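Of the protein chains in this complex, all but one are displayed in their positions.
And then subunit A:
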Amino acid sequence: MSTHDLTVPVAPPAAPWRQRLGTMVPILVLAPSLAVSFIYVFVFTLWTLYLSLSNSSLMPTYGFVGLDNYASLWANRRWNIAYTNLFLFSGFYIVGSMAIGLLLAILIDQRVRGEAVWRTIFLYPLAVSFIVTGTVWSWLYNPVDGIQAFVRGLGWTDFSFALTANRNTAIYAVIITGIWQSSGFAMALFLAGLRSVDPDLIKAAQIDGASVSRTYRKVILPTIAPIFLAVAVIQIQFAIKTFDLVAALTRGGPGVSTTFPAIYVYDLMFQRGQIGEGAAAAMMMLAALAVVLVPYSLWIVWRRRAEGRNG
């Protein structure tokens, strides 16, 4: 940084074309990534949109059929199962993992010993793939070898726990496993939120004689309300994209009872050779994400502006 740097300003001025190139460098650095992202986001989406309006079956073809694929998709019983499952799953999964996550975060926030250990335990499932989680839980749900057999072995011989063996209950196996996997994530975000609450605010509430639970309900939780929304939005995203977990846990079964939109897209495109309808289903997934994310992003922008105005 010493002598060498000092010599730079007195070096002879660069040729004009080199100077211009110099100002172009940042744009040139960004250009490849921009181009690639542009293709990925816009070209790919329009491409799939077009396929969804085409008569593609085994191979992509480009005969235009309008909204036929969407019509046949929505008329399909399996698609009906898929989005019903998605709603059911989203509801339980989000509420369940947020409730458990909040509980764990509040407990850890009570100045417990070994905080790092607790956190590590609750969060590790998130590091592991849905494939691993789904596979292991599929064994635990197996009535012959898993939890049911274990409890019966303890002496409760008519104990029954065979969620994945039954069409009507298999979806709850997916829900429980999903909550197990991601309540640690909610915990981490809530804990970060709890720690960011102004300690003076809490002290003031305590001086006013508010009990611990009252302090949480009236002071702390309202201040971290935006985190609830952030966690919910992220988890809805997870839910809409759910594929791996189901693929490993139930493979969409028994029968087609745990079909999810993402599973159905895969099936239509690669198992049944109905690319057009598969593309339509993929577009519906994108639409679902947009319904959640567009208002959320607008709200974030609006809030940031409002904060900017207020100082």
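One rule holds for everything that comes next: a contact is a pair of C-beta atoms (placed from the backbone, for glycine too) under 8 Å apart; a residue touches a chain by one contact, two chains touch by 3 or more; residues count from 1.
As a convention for this text, contacts and distances are computed from a predicted model.
S.K.: Report the protein name recorded by UniProt for the chain absent from the figure; options are "Bacterioferritin", "ATP-binding cassette domain-containing protein", "Sugar ABC transporter permease" or "RNA polymerase sigma24 factor".
M.R.: Checked against "Bacterioferritin", "ATP-binding cassette domain-containing protein", "Sugar ABC transporter permease" or "RNA polymerase sigma24 factor": the hidden chain maps to "Sugar ABC transporter permease".
S.K.: Sort through A:A149, A:A204 or A:L298 and give me the one touching the missing partner chain.
M.R.: With A:A149, A:A204 or A:L298 as choices, the missing chain is touched by A:A149.
S.K.: In the full complex, which of A:L73, A:L86, A:I100 or A:V174 touches the chain missing from this view?
M.R.: A:I100
S.K.: Using the document's definition of touch, tell me which of A:W118, A:F159, A:Y172 or A:F228 contacts the absent chain.
M.R.: Among A:W118, A:F159, A:Y172 or A:F228, only A:W118 touches the chain that is not shown.
S.K.: In the full complex, which of A:A162, A:V197, A:A210 or A:A230 touches the chain missing from this view?
M.R.: A:A230
S.K.: Where does subunit A touch the missing chain, residue by residue?
M.R.: That gives, for subunit A, the contact residues 1, 5-6, 8-9, 11, 22, 25-27, 29-30, 32-34, 36-38, 40-41, 43-45, 47-48, 51, 60, 100, 103-104, 107-108, 110, 112, 116, 118-133, 135-140, 142, 145-147, 149-150, 153, 180, 184-185, 188-189, 192, 227, 230-231, 234, 237, 240-241, 243-244, 247-248, 251, 262, 265-266, 269-270, 275, 278-279, 281-283, 285-286, 289, 293.
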